[in-house]
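The complex is shown incomplete by one protein chain, all other protein chains being positioned as in the whole.
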Amino acid sequence: MKFWRQPGFWLPLVIIFAWGLTILLLHQDTARETAFTLLMFVALASSLNILLGYTGYVSFGHIVFFGVGGYFGFYLLSQHDWSLLPAALAGGIVSALIAGLLGLAILRLRGAYFALATIGINEAARAFVDNFSPFGGATGMFVNFSAYQPYGGPGPALWTTFTYLWLITLAVLVVSYLVKHSRFGLGLLAIREDEDAAMVMGVKAPRAKTIAFMLSAFAPGMVGTLYFFKNGNVEPGDAFQLHMSIEMLVIVMLGGMGTVSGPLVGSVTYVGLRGYLLTSPLFKSLHLAVAGLILLLIILFVPTGAVGWVRTRLPWLRRALE
Amino acid sequence: MKSLRCYPVILLVVLGLLLPGAASSALAAEKTVVIGFTASKTGKFNVEATRQINGLHLWMEQVNAKGGVKLPDGTVVKFADKYYDDESKKERVQELYTKLISADKADFLISPYSSPLADASAVIAQQYNKIMITTGAASDSTYKKGFTLVYQTYTPASRYLTGAVDLLAKLAPQAKTIAIINEKDKFSTDVVTALKAYAEGKGYKIALFEGYDSGTTDFAPFINKIPQPVGAIMGGGHFADTTTFAKQLYEKKINTSMIALLVAPPEPKFAELGAACISVVGSSQWEPAVKYSSEAAKKAGVEYFGISAVDFTKSYQAKYEGEIPSYHSAGGYVAGLILQKAIQQAGSTDTAKVKAVLDKMNMMTFYGDIKFDTSPKNHGLQVGHEMVYIQWQHDKQGKAVKEIVWPEAAATAAAIVCPKR
Partner (left out) sequence: MLGQLAASLTDGLLLGFVYGLAAMGLTLIWGVMSVINLAHGPIIALGMFGTYLLFSHLGLNPYLAVVLVALLGLPVGFLIYGAAVHRVINAPHLSSLLATFAVNMIIIGVGTAIFSTSPQNIDFSMGTLEMGPLTVPGTRLVAAFGSLLFTAGLYLFLYFSRPGKAIRAVANNRRAAELMGIPSSLVLALSFGLGTLLAAAAGGLIATFFPFTILSGGSYELKSFVICVLGGLGHPLGALLGGLILGGLEGLVPTFMPVSWVPVVEFGLFVLVLLVRPRGLMGARK
């Protein structure tokens, strides 16, 4: 099947591509900042989707890969003067390797136990980094302002970071689609439905889960490095925010878990909603409550998320909304 | 009818005298300089941040009331502020400063309160080429990052508690050990790193040197690790945790000669601890009883600028319903004052011109001396200002009051040893 002809494949890609291009052409700072947050969530949520949506394993602490990979990449950037792209790639690779190691231990757990274990790991990682002096301990690390010079100054450096994020997001969406439509992905979906039955049918569950886990950790590691570079510094408290983990989860559920465009739809809706709530004087202090309410309504009434709901109600859109 | 023909001429002459006057006052354009900042109206820094904004607003009200700053080309600069609540959170700071610069078109920036937040905002200021005066932020590390447009009002952390060691030597010469327990953030860490080096240089043994995570409420594990007897206990972090630490030290009946803590003791609110606050020493960026004045400036050979300490305290209390200003309030006020002087001296609101003036600034204010380090390694670090040390004592009526106990030249009372608990 020539996958690149399927609208389900190129539709999300075209949307992200066009949008990123518009931002680059407009060259406006506030627009870029909003777009950065959005793309970041799309990439993170899509990665989480591979673990949560396809494989059915709920991770509450997925932000740990953002933190660990980001810390490592930033360490290379600030202490060893690596340039941004290699550092980000290194961050992603380290993140995936750690996921592989962790997976060996915790992927044996099922359901709620796995979810709790991921929370435990996130907290342990934060406490560890807090005490680990090569990574700056509690006070973290920072880049000297001159680090922006190789990119032509802080302005161009921020635009370069944005461009990299844009490209990474596109890559994650491609990978997400390919996984879903591969034999490997079919195995993951089978694991999600009934792991024991899948194993009986010949799916090598432990190996498949580990690969899925590693895949889901790669992009967050890269994105973390870019995010910290943009901010100019990193501290343990910023890198392992349980809150961000939960937001990723909400986005995947909101958009529709197990779909490629779900994270995209979810991110746009969630970030847009959050942005509106934060600046509206009425809702400013209530944005978390409103987000929670929306999540609750989705769980209770539309558990398949926005994309899932559309796919059920409007079957002719199924080819476009994978 | 000769007299009647005079009237038009007289009218014309009068008009001719008035019109140019009217024209020139219409020509004297008014320019509003927007000062942008975020403030922690909610969250863990809200006590200190509220004081800081109060100080800044008092300055703004006073400078605008006096007619603003007159530039050589006749423009009158008045100040307006634009600020948001950063909820004491770093992510909010960066989003909001980007907004202040791009959407709200702020001309100059003031930092939020606290070193971590100020550090986060400084990055944005430098990225977008705007001058920022940091206040409420003492960590040295911000100025080692290669910024060129960020200027510090507070005495840096490296000189924050070192005077306490000198005070200890005078107060309790038999004390030989010091226990240091601090918050694990940039500011407190910078303070205690310098403190430890200074104390060891003076021959003290550091009996305990540990950091606690921000937001800690249970200090028992740390207090239990303090070896008894110990000469002095020093450290702390920001207002909330330091106050809790002081309270738990009292509850656990720890005996020592001196307790010197960061940030909280100079805050009038610290007195709410009751008996636990007595004898606690704190270093303060400013106290109402300081002796900085135009006479002192003349003696030191520097220029004095702005309001006097007495007038500042009076006008602050008048505006804020009797609230006594703390050094956070003074810091907020002087940040605005520095900008005012810089713009006035530069004769312009252009970033490059104002920066040139700031680099050369050397003046005394009610808050103390203001001079910035301009070396590339430490650009913007405050090198003129010094700390004063206060201690809570009972006055003759038994009420808890702050007294300045160090340096001796500025003292209003003698220091007391920590009473046996």
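Order of writing sets the labels: A and B. Residues in every chain begin at 1.
Here is the rule we go by: contacts are C-beta pairs under 8 Å (C-beta built on N, C-alpha and C of every residue); 3 or more make two chains touch, one makes a residue touch a chain.
What you see is a predicted model; the values in this text were computed from it and never measured.
Listed by label, the shown chains that the missing chain touches in the whole complex are A, B. Among A:I15, A:L85, A:L295 or A:A320, only A:L295 touches the chain that is left out of the view. Here one chain is not drawn; of B:T244, B:S308 or B:T374, the residue touching it is B:T244. Of the residues in chain A, those that touch the hidden partner chain are 58, 60, 105-106, 108-109, 111-113, 115-117, 119-121, 123-124, 126-128, 130-131, 138, 242, 246, 249-250, 253, 285-293, 295-296, 299-300, 303. For chain B, the residues touching the absent chain in the complete assembly are 42-44, 46-47, 87-88, 184, 210-213, 217-218, 220-222, 224-225, 240, 244, 248, 251-253, 272.
The definition used in the following text is that only the chains that are shown with their structure count from here on.
Chain B has its Cα centroid 40 Å from the Cα centroid of chain A. Those residues of chain B that touch chain A in the shared complex are 90-91, 94-95, 98-99, 101-103, 116, 119-120, 123, 126-128, 141, 144-147, 184-186, 189, 211, 213-214.
Considering their complex, residues 28-30, 33, 130, 137-139, 142-146, 148, 154-155, 158, 231-233, 235, 237-238 of chain A touch chain B.
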